[in-house]
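Partial complex: the chains shown occupy the same locations as in the complete assembly.
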Amino acid sequence: MSESSRKNPTDVVALDLPAAELDERQEQYFQVCEEKLGFVPNVLTAYSFDPAKLNAFTGLYNDLMLADSGLSKLDREIIAVAVSSVNKCYYCLAAHSASVRKLSGNAVFGEQLVMNYRSADLDRRQMAMCDFAVKLTETPAKVIESDRESLREAGFSDRDIWDISAVASFFNMSNRMAIATDMQPNDEYHAMAR
Amino acid sequence: MSESSRKNPTDVVALDLPAAELDERQEQYFQVCEEKLGFVPNVLTAYSFDPAKLNAFTGLYNDLMLADSGLSKLDREIIAVAVSSVNKCYYCLAAHSASVRKLSGNAVFGEQLVMNYRSADLDRRQMAMCDFAVKLTETPAKVIESDRESLREAGFSDRDIWDISAVASFFNMSNRMAIATDMQPNDEYHAMAR
Amino acid sequence: MSESSRKNPTDVVALDLPAAELDERQEQYFQVCEEKLGFVPNVLTAYSFDPAKLNAFTGLYNDLMLADSGLSKLDREIIAVAVSSVNKCYYCLAAHSASVRKLSGNAVFGEQLVMNYRSADLDRRQMAMCDFAVKLTETPAKVIESDRESLREAGFSDRDIWDISAVASFFNMSNRMAIATDMQPNDEYHAMAR
């Protein structure tokens, strides 16, 4: 991707943010996105006004969604969509429901999660995971030991509980960041894996 | 700090997480904490079960709270406490009200923010900042352009709006992570800067 | 459609309801659905356990969504989706976002309304219409004269206000009926007008 064809932050958020020079590693990362996804996710373009912030964001994001875990990548995307549906984040719902469709090979399943995870075809383990993530989203102050215990009863390890919590918590950040800046999802997401 | 004296994740969260070896840079970071604060914040101990997650977390945290910004460090700590008060996060309220007391030199001001930012001695600019952060926390789905406009009218630049949003969003993550894992704040916070 | 190929109520809701004989006019109505849509909407199958209830439902529905009005058919479908998104009704979101996609010729617009109408490309008049419908959905007790006045200021007549209210109110019924019975949308909706 030539630098001139790259989108600017102001193209994707409702804030007037100056474009910045990316470093070489970031240029390469954007190139990889282009090659693998066909586009650079607008969230990366948004953060590109400040290379240090871009690094910090992608560092956390990639660890959470891609590192080894007792949760599959699909599990993590399911949490992402269930949480984003509570917060009604257009950007995250568009992007992560596309991932659910792709990873599950089931377009209807992605729709169900956007609309109401309680209507989705989830097994008992996934339902417990979503119930926890949504309670943590809606009424964090009320999460107590018995909520962790419900996850253990559904078969999750303590390390899994950390990961469920971390993904649910991350999207409570990311949803708010996208809404606060009116971040627009790439058009490509809508047609992906239908 | 000798490794043997270091706390384990299980000492500070309600999850059974194995301790892990830190890399040299992380060892040094913990040493710096000991020297400057007198202790390693328990949130770092919690993340220390996985060095990659520790790096990702500190990378984002340090950029947000310490990097150059139109918001002072105190402004950022004020947002942290106002958000954490909505979510009733014991860990973050204990840690960041201590920072507010330290940075403002005003112990009562820290208490006010924990209890209700609307009762705190905030100027018009800070009140607008907190109003935005709290709306983004309570009803993210309802944040719209007029909310950004209110920040501009209070004197904030678009770049400042990004930073207000980023700090408020971060604590919506961090509050949930601390509550989901029942993270305990270090005892030292309570007496700091009284 | 031969009677034998017709779905039973128990195929589409989580209640054990006996199938009933339809009268001739209803048979024809189902045939018309088959011809025009390619399928009989499951909501009609659900109500078919009782021909009198089926008549009552379709009588109200068809008047609301199809009769002459200052609101276009698209306007009415927009309200349907905005309301159903608040109530998180899987059936109505699946069916009526398909209608929005079809009537607007804009698949992304349908997605936006499902996810958060505040992020959708609505003009001022449509935004006022959705704001009213959503307030009436979320906090009916608090709707007062100034809310009607806002609609008048956005260009709506008093007769239009009746129609906006009637469509928003109807979906507050229909959403609850679909959720209470776990009504499943026809698979065909998901792929329509993408």
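We call the chains A, B and C, going by the order they appear; numbering starts again at 1 in every chain.
Simple rule for what comes next: a contact is a pair of C-beta atoms (placed from the backbone, for glycine too) under 8 Å apart; a residue touches a chain by one contact, two chains touch by 3 or more.
Just so you know, these numbers come straight off a predicted model, no measurement behind them.
Novice: Every chain here is the same sequence and 3 are shown, so how many copies does the full assembly contain in this file?
Specialist: My count of identical chains over the entire file-defined complex is 6.
Keep in mind that, in the parts below, only the chains that are shown with their structure count from here on.
Novice: Interface overlap for chain A and chain C, more than half of numbers shared or less than half: same or different?
Specialist: At the contact between chain A and chain C, which are copies of one sequence, the residues are largely the same (over half shared).
Novice: Can you tell me which chain is nearest the middle of the complex, judged by mean CA position?
Specialist: Closest chain centre to the overall C-alpha centroid: A.
Novice: How many Å are there between the centre of chain A and the centre of chain B, using C-alpha atoms for each centre?
Specialist: A distance of 22 Å separates the two centres.
Novice: What whole-Å value do you get for the distance between chain B and chain C if each is reduced to the mean of its CA atoms?
Specialist: Each chain's C-alpha centroid was found; their separation is 44 Å.
Novice: How many angstrom lie between the centres of chain A and chain C, each centre taken as the mean Cα position?
Specialist: 30
Novice: Can you list the residues of chain C that touch 2 or more other chains?
Specialist: 116, 118, in rising order.
Novice: For a test of understanding, state which residues of chain A touch chain B in their complex under the given definition.
Specialist: Touch list, chain A to chain B: 14-17, 49, 52-53, 55-57, 59-60, 63-64, 67, 87-89, 132, 136-137, 140-141, 143, 145, 148, 158-159, 161-162, 164-166, 168-170, 172-177, 179-182.
Novice: Can you check the complex and tell me which residues of chain B touch chain C?
Specialist: 141-142, 144
Novice: Taking the touch rule as given, give the residues of chain C at its contact with chain B in the complex, in rising order.
Specialist: It is residues 116, 118 of chain C that touch chain B.
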